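Before anything else, here's the structure in question.
Complex shown without one protein chain; remaining protein chains in place.
Going by the order they are written in, the chains are A, B and C; count residues from 1 in each one.
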Amino acid sequence: MKTVAAFEIKFRQYLDPQGKLTQKPLPRFAQDPGELVKMYRMMSLVRVFDTKAIALQRTGQLGTYASSLGHEATHVGIGAAMKPEDAFFPMYREYGAQFWRGVQPHEVLLFWGGDERGNVFSGPKHDFSWCVPIATQYHHAAGAALAFKLRREKRAAVAVIGDGGTSQGDFYESLNAAGAYQLPAVFVVTNNKWAISVPLAAQTACETLAQKAVAGGFEGVQVDGNDIIAVRDTMEYALDKARSGKGPTLIEALTYRISDHTTADDATRYRGKDEVEDAKRKEPLIRIRKYLMDIDAWDQKKEEQLVAECAAQIDAEVKLYKDTGKPPVTSMFDHMFANLPESLVEQRAAAIAEEEQHG
Amino acid sequence: MKTVAAFEIKFRQYLDPQGKLTQKPLPRFAQDPGELVKMYRMMSLVRVFDTKAIALQRTGQLGTYASSLGHEATHVGIGAAMKPEDAFFPMYREYGAQFWRGVQPHEVLLFWGGDERGNVFSGPKHDFSWCVPIATQYHHAAGAALAFKLRREKRAAVAVIGDGGTSQGDFYESLNAAGAYQLPAVFVVTNNKWAISVPLAAQTACETLAQKAVAGGFEGVQVDGNDIIAVRDTMEYALDKARSGKGPTLIEALTYRISDHTTADDATRYRGKDEVEDAKRKEPLIRIRKYLMDIDAWDQKKEEQLVAECAAQIDAEVKLYKDTGKPPVTSMFDHMFANLPESLVEQRAAAIAEEEQHG
Amino acid sequence: MAKLAMVEAITQAMAYELEHDPAVVVLGEDVGINGGVFRATNGLQQRFGKERVMDTPLAEALIAGMSIGMAAMGMKPVAEIQFSGFIYPTVDQMINHAGRLRTRTRGRLHVPMVLRAPSGGGIHAPEHHSESNEALFAHMPGIRVVMPSSPTRAYGLLLAAIRDPDPVVFLEPTRLYRINKQEVEDNGQALPLDTCFVLREGGDVTLVSWGAMIHETLQAAAKLADEGVGCEVIDLATVSPIDFETILESVEKTGRLVIVHEAPRNCGVGAEVAATVAEKAIYSLQAPVERVTGYDVPMPLFKLEHDYMPSVERVVKGIRRVLEN
Partner (left out) sequence: MAKLAMVEAITQAMAYELEHDPAVVVLGEDVGINGGVFRATNGLQQRFGKERVMDTPLAEALIAGMSIGMAAMGMKPVAEIQFSGFIYPTVDQMINHAGRLRTRTRGRLHVPMVLRAPSGGGIHAPEHHSESNEALFAHMPGIRVVMPSSPTRAYGLLLAAIRDPDPVVFLEPTRLYRINKQEVEDNGQALPLDTCFVLREGGDVTLVSWGAMIHETLQAAAKLADEGVGCEVIDLATVSPIDFETILESVEKTGRLVIVHEAPRNCGVGAEVAATVAEKAIYSLQAPVERVTGYDVPMPLFKLEHDYMPSVERVVKGIRRVLEN
C-alpha cells in the first residue's frame, strides 16, 4: 500500500521543570534578562490576583470565578508574543494574556462579579471579552482573521480553547476554514488535562491535541505550556507566520489545572492528590524564577519586593472593584440595539418604574 | 525538537482504471467470480435506475433527484461488505448500498417523489433513511454504535458523508467520540471532488480526507472508490475491526460526481468538461467489467442480457411508484407522537375537513 | 419518607428507571464520577456503573445526536445538557431529527429520549447559565417540553418523560433545585404528561405559570388571598403541547388571566397561552390577558438579574391590573 500523506507532531521546550535549559540558543527575546523578568513579574501578579479573587469569592464578594493557577506561562506567553493590533479571543481564564494587553484586574473582577462593565475593558478595543460557550470564539477568531486578510492588514487573530473544547464541532470547523482560507490565525489549545471532571483520555483517543491540526491541513505544534520561553517563542513563530500570509498554526500548550475548575467545583471528587502534587512541582513560576536566579537576574530580595508590589497593586484593584456601584437598571436595555425599538423603550420605562418602587 | 506523534495515510487499490490488477492476492470474496458478477450486476442496476430517475424528473414525474452516477463501486462495495444486522446511515445518494440491503428502487422514487412512505422501506428495519442535513447522521451512527457496544452485540454502524460534509462540526464531533469510546463504527467519506459548486481545494487545505481521522485518534484509510474490490475489501477490514472491538475507521473513497449535483443543479456553471471526461474514463463499471471479461466471467451476451433485465426490473419499479396514490392527509398527523395530544387531534380533524371541502 | 430537594427527586427518578429498565442510560458532560455540576446524577455512576451512566466528550450536538441514534436502536437515553445556555447546539438535532424521525418514517423508527437541562436564573450564576429557552423547543413539532416546579412533580414527570416513547425536553429550574423540600415516595409512579396541575383554586383570577416562576406566582396568590382575592394557580408542567382544557375551564370561571414567565416576552410561551385563550374564551374574559415576563434582553449578569426577573411585586401588580378592569 502506497503512503499518500504523512505527518509529524513536534514538541518544543527550552526550560525543564528544574529551570535548566534543554535547548540552545535561546530565542532573541529570551536573551534579554529584562524581558524575562518582565514576564516573570506578570506571572507573579496573575498569581496574586488569582489567590485574591478566590478569597473574594469565598467571602461572598465575587461570583463563581475560574482560576488560572498553573496556566501563567501559557497565558503570559501568549500575551507577550502578541501585538496590540492583533486580536485576542480568550475563553474564560486567560488573565495573564489580558493583563499584558492592558486589561485591568478590577475589570476581570467586575465580570465575575456580575457586571457587564468588566467587558468594557482597558485592553485593545477590538479584543473580544470572555467567552463562556465553549469553542464558539474560535469562529469569531476565524472571522476576524478573514477580515484582516481581506483588508491586507498585517494582524493576526489568536484564540484560546481548552482540552475539553477540542471535542466541539466549532473547534474543527474553524480550523478547517482557517486552513482553506489560509487565515492569519493562531489557535491555542490549553491542555490542562481536565475538562471539569473529565480527564483527557475520556475526551479523546488522540495522543496529542496538536495533531488535530492535521484535520485542518496545517501545522500543529506541541509546546511545554509551563515553559514561558517556549510558549512565547512558539507563539512568535506562529504569529510571524500568520502575519506574513503563511497561514494558521495550532499550538497545544501542555499545562495543568492545579486549582478546582472554578470556585463552584470540588476537584477532590474526581482526581487524586498525587497528580496535583506532581503538577505543582512542574508549575511554571518555579522554573523561570530558578533560571533567572541562575543567570543572576533575580534574587530573594527582588522576590520579596515583587510580592509586596503585587499585593499592593491587587489590593488597589480590589478596592476599585468594590467601589463600583450596581449598574443602572437602564443599562440592561440601552445597548440592545443602536436604535431601540418601541417595545424596548416601553420595557425600559417599566423597569425604571419597578426599580423606583421596589428597588 | 522531539517528535511526539507521527501518522501515515495509506492508499488501497486492486483494480486500475483499465481493469488491471495492481495488487495480489485478491481478497477472498474477490477470488469468487460469481461474487464479483453479483456486485457488477448491482452496479449496473443502480446505473439504469439512475438514468430512469433523471428521466422521470425531467418529465415532471419526480421531484429533485440526487444522482449516484459514478459512485456505484463505493456504494455497492459498502453494501456488499455489511451484514444485515449492521446499521446503515446514508446521506442521500447511496442507492447501491441500499439496494444491496433490500431497499426497493420504487421506495427511493417515493422519497424523491415527495412521499414519506419511501422511508418505510424494505431494507433492514433499523437502517436510517436518507439524511439531508449534512453530517447530522454521523451522530446517529455514533449513537447506534454505542448502543451496540453497550449491549455487547457484534454489530457495526456505517455512516456515509461527502467531501463537503467533512467541513461540518458534527462530522468531527462524532469521529472524536467514536475514538474516545472505541465505537464499532465505520465512517465513509465519499470524496467525489465537489460539494455542489465548491471544489475540494476550496473546502479544505487537507491533501487527503482520510487524514481527518488523525483528529479522532484512529486509523484513516484512502481507497480508490471506483474500484469495487478495494472498497469492499477495505470496508470488510474496517467492519471486522469494529465488530471485534478494535474501534472505528475512517475510509475516504476517491470517486467523482459525474452527474450534476442534483437535477436542480447545472454543473456546467462551475466546472470544465475536461475533468468530467477524464472521470468518465476512470468510472467504476468499465474496469470491473473489463476485469470480469479478462477472467472470462463475463461477455457481451451476458452484458446484453443484463441490460435488458435491469431495464425490465426498473420499469416494474417505476410502475409500482407511479401506481402509489397520494398519501392520506391524516398521515401528516398520525405518526407525530405515539400518543397524539389534543391539539393535534383537533388539527387533524380540521385538515380532513379541509381536504373534503377543497381537495 | 425522605424529604427531598427537587434535584434529589430528579436523581431518584433516574435511579428508579436505571434500576427497572435496562434500556435506560444516562449521559452527559460530567454526569459520571462528578455526579453532574448540579449533582443531579449524584452517585448514579457509582451505583449503576460506567456503561449505564456515561461521561461524554464536551459536545452538545453530539450528546443530542448520539442520543437519537441510541434511542432509534431501542435504548432510552436520558441526556444532560450542563447549563441552560449551552443547549443551542442541540437545536439542529432536536428539530431536524428527534422531532421528526417517527413521522418521516411513518412510525418505523422513533426516538424515546429525554434531553434534561437546567433552566432559568436567580442563582447568581455566570453568563449563559441562567437562560430560559423553553419557547424555542415548544415551537418544534414532535417535541414535548416539560418543566417541573416541585420535587414530587419533578419525580413523577421525569419518570413519565423517560417512559414516553417520544422525545421530551425536560427543563429543570435551577432556582428550585434545593429549596422547598418535599416528601417524595420512591414508588415509580409517573405523573401524566400533557396535563396542567391546578396548584391552588380560586374564583377571581387565573394565574398560569411554569417552572421557577410558579414560586412567585404562588406567593402573589397568597398575598392577594389576604385581601380576599381568589387566585387559581395553574402549573403548565407540560409546556408543549399545552393542556388548554384545564386553562380554558378556569378562565371561563374566573374571567381573568395573568400569565407569568421568566423568559423574554416576545414570542414566549406566554404568547401562545394568551393567544389561544383570546381565541377560545374571549367572551369569558372580563379584562385583557396580562403577561408578566422577563424583558426582551438576554439575562443580564447577576448584578441586574433581580431586575430582570419578574418579582412577586410585579406579579401582584399584574393581577391587580386585570382585577381593576
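Just so we're on the same page, a contact is a pair of C-beta atoms (placed from the backbone, for glycine too) under 8 Å apart; a residue touches a chain by one contact, two chains touch by 3 or more.
On a predicted model such as this, the values are computed, not experimentally measured, just so you know.
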Which of A:M42, A:V103 or A:A157 contacts the chain that the document leaves out: A:A157
Residue of B:P27, B:P84, B:G102 or B:P133 in touch with the missing chain, whole complex considered: B:P133
From B:A6, B:A202, B:I295 or B:A338, residue that would touch the chain that is not displayed: B:A202
Missing-chain contacts mapped onto chain C: 61, 85, 88-89, 91-92, 95-96, 99-100, 103-104, 127-128, 135-136, 138-139, 141-142, 240-242, 263-264, 266-280, 282-283, 285, 287-291, 296-298, 301
Hidden partner chain, residues of chain A it touches: 87, 89, 116-117, 119-120, 125-126, 128-129, 133, 136, 138-148, 150, 157, 169-170, 173-174, 176-177, 180, 331-332, 334-339, 341-344
Touch list for chain B against the chain that is not drawn: 63-64, 111-116, 130, 132-134, 164-165, 167-169, 195-198, 202-204, 264-265, 269-270, 326-327, 329, 331-333, 336, 343-344, 347, 351, 354-355, 357-358
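The rule we apply is simple: only the chains that are shown with their structure count from here on.
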Inter-centroid spacing, chain B versus chain A (mean Cα positions, whole Å): 43
Intercentroid distance (Cα basis), chain C paired with chain B, Å: 40
Distance from chain C to chain A - Cα centre to Cα centre, in angstrom: 36
Junction residues of chain A, two or more chains touched: 167-169, 202-204
Junction residues of chain C, two or more chains touched: 57, 59, 61-62
